[in-house]
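Every protein chain except one is present and positioned as in the full complex.
Each chain carries a letter (A and B) given by its place in the written order, and its residues are counted from 1.
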């Protein structure tokens, strides 16, 4: 891994980008949105298992690339619903190694190479010849106390790590972390999805869980809202500053109390229609915005991903296997009811995420450049990449302004990829800023301030983390 | 402000871009579309007022950025509908200065900095410390005869300035300018919007005004068309070469005479429906094209902006406060009836503008690369920026060809930003051309010709200004 990787080959830009990047390396990592499992940290004895457990099985980016190139999920050791399929992890790793060329010039390839190099000190390029010895090297390290989740948390210099948790989750691991002597700052995020999408397979059971943890008998919509608010308060007591929600579209519609209660009653009886589910989601976006404007939790909204697009594969292996596909998104008309009602509130913060880059200049930057409550999330999922980040900065900042963005989210399940992902963002931010400087758009003082802001300043402000350090 | 600003850091490109740019600086400014108030020039004693009157209050780009970052419009001195809110302009300016970092790397920031530096000779960077003295410096200059609108018009070397005026406007200021001894070439543009959008709040009163200025009793659709034609002729007698229209979509539909007259009669009685308004707009696009193909006025069409998206703010402060948001646009199917009927006429010229950049390669360049009547306007509004202009040139020219574009429009209300906006366009054009030259796509002779064309040649041809100079 070259020390100047990802910087422009133009010598002046490269030199200044390096300087900006070096300054940012001293700053901690703030990870305000992601999917790391908190149980890795609640148990002091937890480990990452073997190299396949760490790098392959749980990483839907890795799985999808191998699957797309003709390798079956069984061969990667993924469990089928019906029966388990024991497979030697070393064989999986060797299959992975001999196909590592498939990851050339992809963000997964860069994260994997960076993690292997920076976290585990692997010097060789992964391929069919080196796979075996790299496996041994990794396993030896994973067995050592320097490579436990808690040890790496400190080594990675993580100031804050936010997980994503269902609103009905009792947050036992978070409570255990808080009550332990370990000082890592890990907070939950209130995720609405399975409690709001009436057509979600586990909606009914999640409502039962919600009733239990909130101690509220959810017999109608009003009680449901009350239960949600109770849980938001509980999440906040464990450090949460944000909620999260994902939907197919940004469609918002405020229903009357009687309309929404009727829908809710049908849902309780398992009788709701697809139209009910769509309207309920549309209405609940208004309720989430209202709750956020009242309790100050940041509202994150991830729009436009079609989950489990490949139904036959989903039926065999379940979700999160790389079969989620983006959709075109419309914000200007769809989100207007919410923005008109809450977008001017200074106590409300909404952060939008999309995979439809055509909305960057057309809708998102203009909206964020006007409504005080609105900020833009960093490039999401497939666009969290070398070119994706560069496009984002070039497309969004001119119209929204840097200070209507919210820094970087790694959004990862893979704890060991966190430094690699923030590193990519910081290198590309440094390179982008250096480009502005050498085209005389900003001066040197601006450049350093913008580097700090892109590294952690914007994130602190966007997620109300100003008081949590730095 | 660096003399080589906005050029590539690559030394060869920078050197040749500078050479091309320097040649273009000798050329006059032609401003064929914008929103400068003609009363600034009809009265020889007119001035720009104070720095806030000039740079903040009327500039919706500035207002939106400050508002989006939590600064109220009251604090910026914007008048509420209900009551005026007298505020010390110096305090507004200091608030602006202390928040000028919000404009980093935005086009507004570049225009403001360039205007302060190039027009008013301000050498300091605007911030909380310098705001006070810059205010004094600006005010002193604004009080002097060298900084009146008429003096700056000459200093800016403006060959032609087109304003935008309702078709019902008596054009008194334009008449006064024409009949004065002052030689500045300022022409009106025939704007259809408030006369065509049946749901426009002032449509009915505008029709009354139209009847008065045209001396035609507008009792039916036929008389309405006749009145419009009369006004087009009058606008042309004052130098107008173009009309302008803006709509939510590019939808065109030719209605029968009876259908359209029925809709018109309902509108006269304040009884038209939203569907009526939509169909009327769709039909009137055909009528505008027909009129243009007959009288030779260029038809400008700005598609896809949702005006006054933030209704609560609109109700307090009115339009043009930064709350207009773009929409996705479809041209291929929507515009087909118009293009099939008039797109092959050599006497018809249609210039299209959009904020939906996804249409550049997909629809606009292919359409302009085929229909003789069609040209593409420059990047509009939020895309009139460093990256927006570069994207436009890279995306549009390959498919449409340079000679199916129409040069640059500053489209501004801010007279003092005109040189800054043309300067940005010319610098980026020079940089783009130099890039083509060093990748050996064009030769040096081509490069110089293209620089002239992008500076003024294309504009002259697109707006029928060939005979007006140069």
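By definition in this document, a residue touches a chain if its C-beta (ideal position, glycine included) is under 8 Å from a C-beta of that chain, and two chains touch if they have at least 3 such contacts.
From a predicted model like this one, the values you see are computed outputs, not experimental measurements.
Within the set B:88, B:208, B:398 or B:466, the residue that contacts the chain not displayed is B:398. When the full complex is taken into account, the listed residue touching the unshown chain is A:103, out of A:21, A:55 or A:103.
Summary of contacts with the chain left out: across B:365, B:389, B:418 or B:458, the touching residue is B:365.
Residues of chain B that touch the chain left out of view are 10, 12-13, 330, 332-333, 336, 339-340, 343-344, 346, 358, 361-363, 365-372, 374, 394-395, 397-404, 435-436, 438-443, 446, 449-450. Residues 1-2, 4-10, 64-65, 67-70, 101-107, 110, 125, 306, 309-313, 322-328, 355-358, 382-383, 385-388 are the ones on chain A that touch the missing chain.
Keep this in mind: only the chains that are shown with their structure count from here on.
In this assembly, the C-alpha centroid of chain A lies 40 Å from the C-alpha centroid of chain B.
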